[in-house]
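Complex shown without one protein chain; remaining protein chains in place.
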Amino acid sequence: MINFLFTSFGLLSSLGLFVVGAVSALLFNKHDKLSNWLGNLSAIFGSLFALIFSGNILISKVPQTVVLISNSQLFNTTLRVDLLSAFFIFVVSLLGLLCSIYGLSYVKHYYSKYNLGVLGFFYNLFIASMILVVSASNMLSFLIVWEIMSLASYFLVIYEHRDEENIKAGFLYFIMTHIGTAFIILSFLLLYRETSSLDFEIIKNNLTNSSSLIQSIIFISALVGFGTKAGIIPFHIWLPKAHPAAPSHVSALMSGVMIKTGIYMLVRIAFDVLPTTPLWWGVLVLVAGAVSSLLGVLYALSEHDFKRLLAYHSIENIGIILLGMGSSLIFLSLGMKSLAVLGLLAALYHTINHAVFKALLFLGAGAVISKTHTRNIEDYGGLIKYMPRTAFFFLIGSMAISALPPFNGFASEWLTFQSMFGGVASLGSLTKLLFILAIGALAFTSGLAVMCFVKVFGATFLARPRSSHVKEASEVSILMQFSMAALSLIALTLGLLAGWLSNIFSGIAISLRNLNNFVPDISSTIQSINLNGTAAMSMPTVFVLMIVVTAVIGILIYIVSGKQKVTHNITWDCGTNLTPRMEITATGFSRSVITIFKGILRPTQQTGVEYRDANLRYFPKSSSIHFELKDIYSIFFYKPVQELFLRVSEKTKKIQSGNINFYIMYIFLVLIGLLLIFVM
Amino acid sequence: MNLFTKIFSTPKVLVGVEKILDTNDVSIVGKEIEKKVKKLFNGSLAIRVVTAGSTNACEQELVALGNSFYDVERFGVHVVASPRHADMLIVTGPVSRNMIQGLVHTYEAMPEPKIVVAVGDDAISGGVFKGSYAVMDGANNVVPVNYQIPGDPPSPMTILKSLLSILTDMDVKKSQNK
Partner (left out) sequence: MISIFAWIIQILLIPVFSPLFVGVTRKIKAKFQNRQGASIFQPYRDLWKLFHKDEVVSHDASWIFRFSPYIILALTVMVGGSIPLISLATKNNLLGDFLVLIYILAVGTFFLALSGMDTGGGFGGFGSSREMTVAALTEGGLICSLLTLVIASHTTNLFGMVNFGLGLPLQYLPAILLAFFSFCISLLAETARFPFDNPATHLELTMIHEAMILEHSGKGLAMMEWAAANKFLIFLSLAANLFFPFGIAVNLSLSSLLVATVVLVVKILLLCFGVAILESFTAKFRFFRLPDLLFTSFVISAIAIGLIF
């Protein structure tokens, strides 16, 4: 049976299961429980089959081609699953599997409130379209499934449609993703113009004659278009609004894999399709990565909406992936192929790592929100006593995203650092300075990310409850716990297997045309990664030693002071009454950083006082303070663009003067012009 | 250069141990501290000072303990920032009503084994404020006190002698007034 799935039948059957699930969920939409189970079960099995199929391709390193409907030139729907596509299908299906298991129990709180058939329909369509996006071989079919993916996710974002905020978020997402699609169509049209073919395989081999200007325009518009989907600053404005609006398991999928489809196409275009890469492309991507990661984490620090904070962290991690990709492009343009493989390897490794720990964090957030019915971190506190297992899994997710050993985030950040160190060591002075600044950006980002997750975990789970919402909380159901536990275990395993995984990822990297079959300077075993001569790291050793040394110290301390008793009392309150207001709030925690970075974040503060007697103004009744941050990208990017558009529109409005004489003159002028053109 | 050579020399103004032990005596009140607790704190004692409505005269003398003349730190005694870190609670002042809760919380926040010392006549029996409506007439009425150091305020020499005799195995008289 398993061998059956290894062939193209595996992918076809998984897609078929998604279609069946979508349709049947919609058919039975009057019965909540049935449509829930139909939709999510078929998603589970569809993802499982796709997982087995892509896993087999990754291990056996044999690409496959799957014909869906037809093979003709215009409407070609073959799926070409080479190593890169197989890797992304693996990520999509892994997350699809675990989020669907979570969803089985999570969507119960939509029973008799919203239509579960619609949810099942769009959810299955969403996962299926993502699998198709990363394996489409033809530009036209790619655009079709890309649009299906965007529409399905749009409907999922506005699923809870009675909330006005969600509708607005969905609208912004709709506009931004179509602006991105416009740029993608531009770059595809240029590719077609150069090679008069729609197939990626044929385009790859025919681009050598095109001018570097056209290639640059293709790259830039692809960067803008796919960057909008991936969430690169400044095209990310939809991300912090749309991801919190969707149901939590859908947010996990959107944040974990949908934005990675943008990364997939960027890698495909830069490393596979376009033949030569000038230096400034890599510099552009590196700078975009550094800016995205720093600004992403700074805005995340100032948020206290639980899911919006996690969405900003997605932007930060996309920045880290772009740092790896940008350094890889720079090395590629300078001919240093070994370091280029290292950079791309780090970017791909971080892709799967981020997918896993971001999904874990979103699922944990969904669990907390479903029990406390509020998204505001300031209302949480002390949840570790009410939801101990969720807290433990969220702790693992926090440690993973803060790049702390022995989890997976550290392994990919180590590799990203190593590729940038290689850049500093071997380049001329201007690029060296650029790399030093990028290393500084990554170092500051990872430090600020640790701070942000101390704040989130501390304010949510530790200390005393800050509001009455917490008192109703209890542990979530077994299925939701199972998904979170599985993701935590996968996060740990991906970290421990860093050596083996880096071999697989270098295999994926060298399968791309520009890095073709170049054997890199990395020798890794299960135990350690070894960048020949310069660096080595062994995650299993770190993990084992951490556990062993902690155990030994625990035993020694017990021998010395085991007889001492532990009593329980109230927290030291300096002798006054202990109130919930004594704990630090999430706003207070991050206030220092916001003040330090006030040049970038532009915080504003408004105080208001209400007096008992408005005329006398002696005794205040209540006072309030309103903290806000100005978005720097809207000041420097969107507002000028808006102003420009408005000004140009004002000027062109003058054509419509309302005076019929002017319109007759226009007809007359056009007539004269056409006569002149056709006579001359 | 003198500034750096002084790192290697002992200050000449320091009061020697013999002179300290030659002065007034201290009296025990309440439970006697066990020998092994004394042994525990002999090399290292952490003190938390609570001023419960005091006139700050005793505080001045306690602060003087840390200067280069008396230098209590050479005996391993130091003042800490939190009652959780402390071994000894020093109470000064006649314990005004507003400070009852603070004093009790501080006492309960300290881990066992702990010693409570009432420094100054105010803390022992209310001193000049005895009988007032605003005070509790001594720390003994609020927390269980182990030692008393009389004086208004006691000189740093007295406090130092008392601290050392609390810690070491010296003969201390049992007091009549409990």
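Lettered A and B in written order, each chain numbered from 1.
Just so it is clear, a contact is a pair of C-beta atoms (placed from the backbone, for glycine too) under 8 Å apart; a residue touches a chain by one contact, two chains touch by 3 or more.
Remember, predicted model here, so these are calculated numbers, not experimental data.
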| item | value |
| --- | --- |
| Identified contact with the non-displayed chain, of A:L5, A:L339, A:M451 or A:I490 | A:M451 |
| Candidate in contact with the missing chain, chosen from A:S60, A:T595 or A:S623 | A:T595 |
| Contact residue for the chain not shown (choose from A:S112, A:T208, A:S474 or A:S561) | A:S561 |
| Residues from subunit A at the interface with the omitted partner, ascending | 381-382, 384-385, 395, 399, 402-405, 410, 414, 417-418, 421, 424-425, 429, 432-433, 436-437, 439-440, 443-444, 446-448, 450-451, 454-455, 457-459, 461-464, 527-528, 530, 533-538, 541-542, 545-546, 549-550, 552-554, 557, 560-561, 564-574, 580, 582-584, 588-593, 595-596 |
| Where the missing chain touches subunit B, by residue | 3, 6-8, 10-11, 14, 40-41, 43-44, 46, 67-68, 71, 73-74, 76, 78-82, 84-85, 87, 109-113 |
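The definition used in the following text is that only the chains that are shown with their structure count from here on.
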| item | value |
| --- | --- |
| Rounded Å distance between subunit A and subunit B, as computed from the means of their C-alpha atoms | 61 |
| Touching residues on subunit B, where the partner in the complex is subunit A | 82-84, 99, 101-103, 105-106, 108-109, 111-112 |
| Complex contacts: residues of subunit A adjacent to subunit B | 565, 567, 569-570, 572-577 |
